[in-house]
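Only one protein chain is missing; all other protein chains are in place.
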Amino acid sequence: MIANYGYKDGSGDFFIAVDTDKCDGCGDCIPVCPGKVFAVGEDPHDPLREEPVVTVVDEQRRKLKYTCSPCKPDRDRAPLPCVQACEPLALTHSW
Amino acid sequence: MSDKMEDAGVGTKACAEEFWRWKEYRHHDESIDWRDAQIVSAGIDIGSVSSQAVILVDSKLFAFSNQRTGFDSPESANKAINWAMEGTGMTLDDIHYTVGTGYGRVNVPFAQKAITEIACHARGGNLMYGPTVRTILDMGGQDCKAIRCDQRGKVEAFLMNDKCAAGTGRGMEVFADLLSVPIQDVGELSLSVEQEPDPVSSTCVVFAKSEASALLREGWPKNKVLAAYCAAMAHRVVTLLERIEVEKDFAITGGIGKNAGVVKRIEMELGLTALQTRYDSQIAGALGAALFANALEGKRRKS
Partner (left out) sequence: MITGGIDIGAKTIKVVLVEEGKILAKSLVPAGLDTDAATNQAVEDALSAANLKKDAVARFIATGTGRKTCPVTDNEVTEVSAAANGAVHVFPNCRTVVDVGAEEGRTIRCNEEGKVIDFAFNEKCAAGAGTFAEGMARALEVSLEELGPMSLRSNEAVPMNAQCAVFAESEVVTLIHNKTPREDIARAVLDAVASRIISMVRKVGFAPDIALIGGVALNPGFIAAMKRGLETEVLVPEEPEYVGALGAALSGI
């Protein structure tokens, strides 16, 4: 499943997509994120899945544009820590 | 509500003081005897605006209710299930398993489990529209969901936008208010224009409202302003759908699914016709929850 967490508003699209078929629930993205965006647990959108999976926490879902902005300067942008930490390549940002 | 339900003599509560709002209603299938059933399961969808209860008897739709959500989620859940059971002789003790879903899903006091509305809509949509449905667009009171699912109703991709009022029933209410047009007339009125105007350019409801006020001052008639807004809403929703890649068959659920002005414009922009269903399009979430409840009760008995 491609789980798109985030939103679209007048200023643009701000989604973090988790490929739950790739995500192994290791949680390596959690400590590297300065915005405390991620959590690992039961898949809320697939009640029959047994393995844990990464989700975007509710408090951050509606303000990702702002929470993620310190990692996204317009110039000299380093690779995003969460994307870099994800070995199975399950995380992508839409913006 | 569908013709079929009217035929079945569905009781509707009169709400004279708020006649312009959508009506609350319930229905049960008298041909089913729940007392003989192996599994009686229920799904409760507590949305931000409306709440539905669905009761399944051996995975067949037995009863449902649809009403406005009150201030208190547990109370709304109780009211929803009690109204669905009304006149059936069934009590809460007769229901083997209940799943809560929707915005207030963790506040359903008699539910054994809470499941997100994404999973429930896909599951419910699969039954309502048949296993060929691949893309479900749910336009609710305060959110908009796009779901792609497989032939078993399992979610393959989704997104939910509940951050922004654009593309939600709430955004439409703001416009109905601005133009003093009853919400249920917005769709038809917007389709009464001779020529389709350019869509309102602002996405943000607050800015779109200023834009519409300026158009009214310029002398645009109400139907033209509504057409411009419905077109903007349709376009916005289509761009949301594109993120999950639209696949046939396609269906629209939720309150805005009843607004032809938005639905027709989405269909035109996608080049697809939305599937019709004999079920009420607002019960998709609760129906999916009840189907999960049925499956979970089956699983529980085996273990």
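We call the chains A and B, going by the order they appear; numbering starts again at 1 in every chain.
Here, a residue touches a chain if its C-beta (ideal position, glycine included) is under 8 Å from a C-beta of that chain, and two chains touch if they have at least 3 such contacts.
All values reported here derive from a predicted model rather than from experimental measurement.
Q: Out of B:Gly171, B:Gly187, B:Gly255 or B:Gly288, which is the one that touches the chain we can't see?
A: Touches the omitted chain: B:Gly171.
Q: Touching the hidden chain in the full complex, which residues of chain A are there? Just list them.
A: 9-11, 62-63, 65-67, 69-70, 72-75
Q: Which chain B residues would touch the chain omitted from the figure, given the whole complex?
A: 71, 142, 163-165, 170-171, 174, 202-207, 214, 217
Everything below uses one rule, namely that only the chains that are shown with their structure count from here on.
Q: So, what's the distance in Å between the C-alpha centres of chain B and chain A?
A: 28
Q: Help me check something: in the complex, which residues belonging to chain B touch chain A?
A: 113, 115-116, 118-119, 154-164, 166, 202-204, 207, 236, 239-240, 243-244, 292, 295-296
Q: Can you list the residues on chain A that touch chain B in the complex?
A: 1-10, 13, 15, 44-48, 61-63, 94
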